[in-house]
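One protein chain omitted, others in place.
Up next is chain A:
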């Protein structure tokens, strides 16, 4: 087994860390968090330096990269801030696949320069984990579509250039065949977006979108009509894995901070890291962090080998969101009063970490799905340890 990165990956990581240290200093992220704004200039420089093109196919002007590299880049970027950078090669690939010829070039140029961004909304007041239970519907009219519905917890929608949403054709009963994707330009008459107050992830707003007789021309159909569900599933596992890499990056920062504090905070004449109850947390968090790293990069390697990551991508997401939460919470505990004060970033990491266990597949849904898939796989092998692969 070879767990090492290639020289190219190491060089890329070193350059990226140097860049992020320079362009995403903690002082900037702290200010953006306090003012609830996105670091536009730093994000622009990230794309100018060519990092945003990593993992994007060459024909789209990108630099092809394997999943291990994309996870490495993602985890490093998220060490510095939650969503302070729009790095998302899969968004670019989605746009290349689904955008109509009339808007494709404009969309890709905007995404590749980091100047434009899309939001995605499926969740509705009555459809969260039950993703197919959406009520938002559309009707084909002359020259376009009219959409009516209500989306909620729409990340970044109010600031996005396109709000990609799911809507059902009410004429079709099967919910999996009724869904169509639309890219609604922001603003569009009939679409109202409001920001929701949240406890974390303040660099990007969480929004609620109201669609009332919202007309959009044909060119904003995103992918094939009635093919929305299949299209959403295309990069689903890779997206889930990259999501896990984001929480891995955040956990790396929280862990580094809690170790630094355990070594420097003196109580009773010695660093608090000398006390066993602090050591217990440090030890537990190190085990969690290394498990997260191993799982994310092993799964990325499996993806690159063309193996199925259906179960492992879910395990990554569950492990990394729960693990990150544990590490950030231990971070607050170890830092004590300092961790509870907003002057230190640990509280921001803790606030930003919480939603990981809810969004993009809640821990409960993931647990249920993993268990179901694992048991099914074990059953296929008729018991014993053959399901382990060796």
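FYI, contacts are C-beta pairs under 8 Å (C-beta built on N, C-alpha and C of every residue); 3 or more make two chains touch, one makes a residue touch a chain; residues count from 1.
Here, contacts and distances are computed from a predicted model.
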Message: Tell me the UniProt protein name of the chain this structure doesn't show, selecting from "Heat shock protein 70", "ABC transporter permease", "Electron transfer flavoprotein small subunit" or "Alpha/beta hydrolase".
response: "Electron transfer flavoprotein small subunit"
- request: Taking the full complex into account, find the residue in A:11, A:194 or A:375 that is in contact with the omitted chain.
  value: A:11
Per the touch definition above, residue among A:25, A:50 or A:125 touching the missing chain: A:50
Query: So which bits of chain A touch the chain we can't see?
result: 7-8, 10-12, 15, 18-19, 49-51, 53-54, 63, 65, 69
